[in-house]
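One structure is given below, represented as structure tokens, and several questions about it will come after.
Shown here: the complex without one of its protein chains, the others still in place.
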Amino acid sequence: MTMVEAIRSTLHNEMAREERMIMLGQDIGLNGGVFRATDGLQAEFGAHRVVDTPLAEAVIVGTSVGLAAAGMIPVPEIQFSPFAWQAWHQIAGQVARLRQRSQGRHGMPITIRMPFGGGVRAPELHQESIVAQFANVPGLKIVCPASAADARGLLASSIRDPDPVIFLEPLRGYRMIKGDVPDGDHLVPLGVASLVVPGNDVVVITWSAQVEVARKAAALVAAETGATIAVLDLRCLVPLDVAAIAAIVDQCGRAVVVDEGPLTSSFAAEVIATIQEECFYSLEAPVARVTGYDTPFPTGLLEDGFVPDVDRVARALRRTLDARP
Amino acid sequence: MTMVEAIRSTLHNEMAREERMIMLGQDIGLNGGVFRATDGLQAEFGAHRVVDTPLAEAVIVGTSVGLAAAGMIPVPEIQFSPFAWQAWHQIAGQVARLRQRSQGRHGMPITIRMPFGGGVRAPELHQESIVAQFANVPGLKIVCPASAADARGLLASSIRDPDPVIFLEPLRGYRMIKGDVPDGDHLVPLGVASLVVPGNDVVVITWSAQVEVARKAAALVAAETGATIAVLDLRCLVPLDVAAIAAIVDQCGRAVVVDEGPLTSSFAAEVIATIQEECFYSLEAPVARVTGYDTPFPTGLLEDGFVPDVDRVARALRRTLDARP
Amino acid sequence: MTVVESSAVDLSSWPPERLRQMLFDMVQARRNSERFFALQRQGRAGTSAPITGQEATVVGAAHALDPTTDWIVPQYREQVALARFGEEVLATHCLYNRGHPAGSAYPEHVRVFPAQISLAAQIPQALGLAWGMQLRKEQGVAAVFFGDGSSSEGDFYEAGNFAGVLKAPLIMVLVNNQWAISTPTSKQTAAATFADKAKAFGIPGIRVDGNDVIAVHDVVAEARTRALAGNGPTLIEAFTFRMGYHTTADDPSRYVPEDQAREWAERDPIPRFTARLTNAALWSEADSTEALRRADETFDRLFAAAEANSPMPDAFFNHVFANPPQRLLDQRHAFNEGREQ
Partner (left out) sequence: MTVVESSAVDLSSWPPERLRQMLFDMVQARRNSERFFALQRQGRAGTSAPITGQEATVVGAAHALDPTTDWIVPQYREQVALARFGEEVLATHCLYNRGHPAGSAYPEHVRVFPAQISLAAQIPQALGLAWGMQLRKEQGVAAVFFGDGSSSEGDFYEAGNFAGVLKAPLIMVLVNNQWAISTPTSKQTAAATFADKAKAFGIPGIRVDGNDVIAVHDVVAEARTRALAGNGPTLIEAFTFRMGYHTTADDPSRYVPEDQAREWAERDPIPRFTARLTNAALWSEADSTEALRRADETFDRLFAAAEANSPMPDAFFNHVFANPPQRLLDQRHAFNEGREQ
């Protein structure tokens, strides 16, 4: 099953399971979403539960706050993640805070879905990775599945979670990522990283579509060097599985962190800061980061140079393996 | 001179110097700004150059983009930094990009002024430090003076800089920070950190109002332990003075980074990631970070527990000095 | 746009106790503001935003609502005037004023939403509440308060526009007190009236004399009837005046013209309604004295309770999440350890 189909069918299951769930967003109804992630859901559940909204992100998120307070389970969609900026004051200033502001009365069981990441040559402001900006907002959980099965398990957990979740779907993975997906009620807990490739010499830590890039780079460099190279899929940036990070870095002594966003103040920096706090005495080499650059996400002809690819991750792996302890 | 007076007089000087400069924001005119940072400027330069706008941050920033394209030098004010979220799409998606989008035709010599930081017991959404969110937006410069003299020198440089600058003024420092300010055309270049206290054993790296906290903590722990403790004032987060950071960390081998924002994805994480990239082999202890917590900025009765203070920085210094190499 | 004033309305159809209660609530509201202000000047209370001059708007609207079914979504100035929704509103607001984390934590049965500082952000939220009630087939409305200043924010327009599409049971009370801190409405908009903005949403827009508590009550009641009948939202511009400070941190003498202040002092809603009820033999000077006495008694009791309520230093770690991440638990632990050192 493709990732988009895993998402669609999970949304379907959750809608069937929980009548208080409501989906809202631009073009998610009749059109089934610009990536068909909501295809057929309006026909099945009605236009009052799968709602085509006006073109206004702040009110999509802002009404979700009120819907939640009224006892609904809102699952809004932002068509492309940089358009979450139009709703930033509602996300960072409201969604993330209403529970505390009301001391628990108004929980915000909102899951804001949005695609992100490079690789499809869309116009600007479609493919940016802004995870680090979300991650700096206390009160949000941030979930980034890398496989079709995790898309199901993490999406179901996110929707059922009583806290607000930013659910990031990899744009180029919608159709490219395929895999078996457990039937029915498959739940993956939030905050548990997955060691998708075990290894002892160095670990690549990443999430979402970059997990596949990491796997390939790891295989390539492992074949070249004979090293065993682990890949850790964080799955969630918040809650961050610090224990899993610490365990594998302590074991390997070397790490590379891959992040599609720009370098400065990237989430990769957070991972590195955490590593050096937790694993300082087991580190044998500086932790490398492979990220985008401190430039806007490039236009189509140039984007391949920006998004971390197998070549760049492999080079970082070689450099990290070669570094003297 | 207080910091707010240094800012006011510098705005005055720049307005007098450059007739294309225009200031716009809420209550900056007749009222002279809620902190009096623009007091008297409308009377002197006229209501067409010191403009009281409607209560709408996105259009304050959005018109600044157009004003800049029309050849003006806009200096908008956001009344409190979290209200920049209302304009986030214009700041991150537009101000930071128009130069590249137009390949240099539409430079954005915009300086967006705003106060930030804790310590004055204001209602929520007034005191948050959101520097890490700004820093993750390529195309912005981020300037945070810690002294009255730097407020003048950095503000003048920011206004004259052809690139967009987020100019962050420490809320609790407006009146508390005082010092001599050079007369007239005092410029401090953007991107040059200042070693405000030299030292050899450990360095505290910070910016804005926390520089004073760092100084006090450094003095305290130095007196206790006999260690010499340096304090590096970054002054600008972008451009980041990586060379200055590397030099002092290489020299001391130990560092503490202080940031008023929440822990996760803080700018402190970026500083630490940079340090471990640049200085891995000279580090003798994990770099400590002293930040806020992963909670919303607390209400008045509780905020003292959140904002890093002398006690917390001192504890981090002691722990870092004690760590085995 | 319809403009409504009530001078012609016959009070005899009103239950006398309701009229007296409205005046009492207005007197109490002002008294609360004065008390917060004085305590702030003494260093015992935090920043506050007085309701002085706008009591008729808030009290009139609140009395047109049913506290058991309807929601009030305030900005930050109305809380002192919401006695209709229970004494708990003021009790909680005393905590708010002190910077207590529970300062917007109204008890479950009090249908008042937390105070909003991010201006206009409450309007989409109120729409969501109204829409949610509609979806859940609950008979109720959401009434959202916001200022003339807030009406310049995109959130107001996005919400008004979507509300029109949804025909949600929403009442938008735009409190035009003619100032947003130091910014007069002439700099806020060129629209002929704020009520005119309803045209952009395809919904009714009504301008009402906001210093006339009966008029306000009636237009809100009418909007409520319309909303409950499924006929959608209403934008109500309550035209009033902020008679005092924006907040305790403000100095209006810098910008409010003296003439305007004088003119509006004469239109003060409290003497006005007092005179009306006195003429109708429903109120006496003794009532005014008694109203103040009761207001003070209530305020003293609630503020004292708030002063006695000290949060634990680590209380800001509460309620960030229902299921807090381990990392946050660790931070709380470290915080508490640090404090114990």
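We call the chains A, B and C, going by the order they appear; numbering starts again at 1 in every chain.
The criterion applied here is as follows: a residue touches a chain if its C-beta (ideal position, glycine included) is under 8 Å from a C-beta of that chain, and two chains touch if they have at least 3 such contacts.
The shown structure was predicted, so the numbers you read here are calculated from the model rather than taken from an experiment.
For the chain excluded from display, the touched partners among the shown chains of the whole complex are A, B, C.
The omitted chain makes contact with just one of the residues B:50, B:65 or B:148: B:65. Within the full complex, the residue among B:50, B:98, B:248 or B:263 touching the omitted chain is B:98. In the full complex, subunit C contacts the hidden chain through residues 152-158, 161-162, 164-165, 167, 186-192, 196-197, 199-203, 232.
Residues of subunit A in contact with the chain left out of this view: 26-27, 29-32, 34, 52-59, 82-83, 85-86, 121-126, 263-264, 293-296, 298-303, 305-306, 311-312, 315.
The chain not shown here touches subunit B at positions 22, 48, 53-54, 56, 58-59, 61-72, 74, 89-90, 93-94, 98-107, 138-139, 141, 161-163, 190-191, 238-240, 242-243.
The rule is short, and it goes like this: only the chains that are shown with their structure count from here on.
Interface comparison, B-C versus A-C: the higher number of contacting C-beta pairs is recorded for A-C. With centres defined by CA atoms alone, the chain at the far end from subunit C is A.
Subunit A and subunit C have CA centres that are 40 Å apart.
Touching two or more other chains at once are residues 89, 93, 100-101, 138-139, 238, 240 of subunit A.
Among the residues of subunit C, those touching two or more other chains are numbered 101, 118, 154-155, 316, 320, 325, 327.
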